[in-house]
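Every protein chain except one is present and positioned as in the full complex.
A and B are the chain letters, set down in written order, and residue numbers restart from 1 in every chain.
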Amino acid sequence: MNIVVCLKQVPATTEVKIDPQTNTLIREGIKNVVNPYDTYALEEAIRLKERFGGIVTVISMGPPQAEQMLREAIASGADQAYLLSDRAFAGADTLATSYTLSLAITRKINECDLVVCGRQSVDGDTGQVSPQLAQTLAYSFVSYVDNIEDISEGKIRVRRMIEEGHEIIEAFLPAVISVVKGINVPRLPSLRGIMRAKNAAIPVLNAQSLDADPQMIGLNGSATKVVRIFSPERVCRGEKLPGDAEAQVDCLITKLRESGII
Amino acid sequence: MRNLVHRIAEERILPVRAELDEKEEFPRALINDLAASDLFRIFVPEEYDGMGGGCFDLCLVVEELSRVCSGVAVSFAASGLGSFAIRQFGSEEQKRKYLPDVAAGNKLTAFALTEATAGSDAAALKATADKVSGGYVLNGTKQFITNAREADIYTVIALTNKTKGSRGASSFIVEKNTPGFSFGKKEHKMGIRASVTGELIFQNCFVPESNLIGKEGMGFIQVLRTLDWSRPGIGAQAVGVAQGALEASVEYAKQRVQFDHPIIALPVVQNKLADMAIKVEAARALVYAAARTVDSGAKQISEESSMAKVFASDVAMEVTTNAVQIFGGAGYMRDYPVEKMMRDAKVTQIYEGANDTLRSNIAGEVRKRGGKRN
Partner (left out) sequence: MVVPTPQVTDKYRGVWVFAEQRDGKIKASAYELLGKGREIANALKTELCAVCFGYNVTNKNSLVAAGADKVYVIDDSALKDNNEDIYTAELVQLVRQYKPEIVLSGATALGRSFIPRVASALKTGLSADGTGLDVDPEKGWLLQTKPAFGGNIMAVIICPERRPQMATVRPRVFKARPFDKTRQGTVIKVDFNKESVTSKTRLLSFLDDITDKVKIEDADIIVAGGRGLGKADNFRMIEELAKVMGAAVGATRPPVDEGWTTYAHQIGQTGKTVSPKLYIACGISGAVQHTAGITTSDVIVAINNDPEAPIFEVATYGIVGDLFKVVPLLIRKVQSP
């Protein structure tokens, strides 16, 4: 089985602040980590490889420092990695990002049965790249997968979460799936993996090597724009209720009843 | 590698260490995590599925594990100890039979020397191995054995010749579930409670000829070499727990406010922290220097490895005690990690050569060379 995993490097803490002078994000001093949901995607891909055989390729569209993250993915069990990096890719929204990722799959990796993604990134929080990637590739798509039941005869059978419960869905391969937390517990890298990763070559693919249409990548290829960012106001009266436990509870119930909430 | 172990310690061991300590529970799941990350491979040669590391690498791993929980660190290190004789003195067949499983972390090992009457005076052991057709029959009881019951492979020292004193001892590989080999009581300890310590009972336990390690009578020399090799590891265990205590103390002192200031502003606390840090650095330097000496293949390693162990364990006891002192009342409470560290540190002054015995040995060496530099 040829499995591709999409990884994104995100700030280590979501406690990012805005510089009040420039109205842009303060990025200094903030470490980068792999998007937590992507760690579940990678672990699931490696488990599928262990179960069904095959190769796991990890890809990431990002700046040069994302290479370290790809190397760690190899240390955990991925077989090979590609970094998609080019100034021209910068400023991409999900439409442009999914286009760029699709090029790596169709023009570089070629053989692909399954693409595993995390359900969303914890910086953008959109969750749009995986469905848009599926649409661009014309692959099947299933989201919010929390268990992979079986893969056989060119089909994958999964369990996915929706608000009302779970659905068991069967999809034709090739497919893109997005996974949620709880599907697995990601393993730690192994020493042998670390040794292998140290020596692994991670090719950097740029717009030219992917033969990318310049109108479809980066800012040019983005349909959406961020016009403003701001810190949310903590709108709360923040009223601390006085007295002992009894008094506090009485006061709370009165207030809630008055405003008709209970 | 250090980063990997550090991560495992922080992500997997830290959340459960208090519970393991409370319940005296063997950390089987964590051992499996260490195995999955190839850590047991570091002390096995490459030709037997290992990664060919040495004492130095073992110390790195043990220190990082011990920083978070000495009990887990000891369970890991004891497998290095228990397999040393096979690695160093074993036959090709023995190595091929046992080491790959040890490297994969599938099987843990244990080192069975100590008896009720033979602690520091190891030569006073009483367990016997009588030659019979095809092998030996073991009889006797071993006490205070780390990884008892959890290990699959045991290096057992017993007397093949009762008349020659310690030169009559030999080492055997005994596998768990061998008829005549059973386990006695599990000890309830002051510290390193995650590590399992117990009694081994041999009653007419037959082991085949092929399980003798090296030659008859070589047992004691093998023991001395084994302990020389592993002592820096105990030193690393001590450095680790001291390091953990130091970090905890600094963090606490920064946020504990008394008399309107964090206590780290007080000179009396600063002096303590400085002394703690100095001693941890010194202990670390000595331990890793000894580890390098061990790995270099030098002949005379006893004195250096003993010094490292003695110094580091004394430092660990002092640093962890000071840590509890810095925490004050909170430090005495089991909700905070330092009282466990203090309880864990104590054993490093006792096992693998009680510091008193080692000092005595060191004194002998010092006297021999007239106190001159080595």
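Just so it is clear, a residue touches a chain if its C-beta (ideal position, glycine included) is under 8 Å from a C-beta of that chain, and two chains touch if they have at least 3 such contacts.
From a predicted model like this one, the values you see are computed outputs, not experimental measurements.
Engineer: Which displayed chains does the hidden chain touch?
Structural biologist: Over the full assembly, the chain not pictured touches A.
Engineer: Per the definition of touch given earlier, which of A:E44, A:E72 or A:D93 contacts the omitted chain?
Structural biologist: Within the whole complex, the residue contacting the unshown chain is A:D93.
Engineer: Please identify, in ascending order, the residues of subunit A that touch the omitted chain?
Structural biologist: 11, 14-18, 25, 36-37, 93-95, 98, 122-128, 131-132, 134-136, 139-144, 157, 159, 161-172, 175, 181-182, 222-232, 234, 236-241, 244-246, 248-250, 252-253, 255-256, 259, 261-262
In the analysis below, only the chains that are shown with their structure count from here on.
Engineer: With centres defined as the mean C-alpha position, give me the subunit A-subunit B separation in Å.
Structural biologist: About 43 Å separates the centre of subunit A from that of subunit B.
Engineer: Report the residues of subunit B in contact with subunit A in the complex, numbered from low to high.
Structural biologist: Subunit B reaches subunit A through residues 1, 4, 7-8, 11-12, 33, 36-39, 41-42, 51.
Engineer: Across the complex, what residues on subunit A touch subunit B?
Structural biologist: Residues in contact with subunit B: 187-195.
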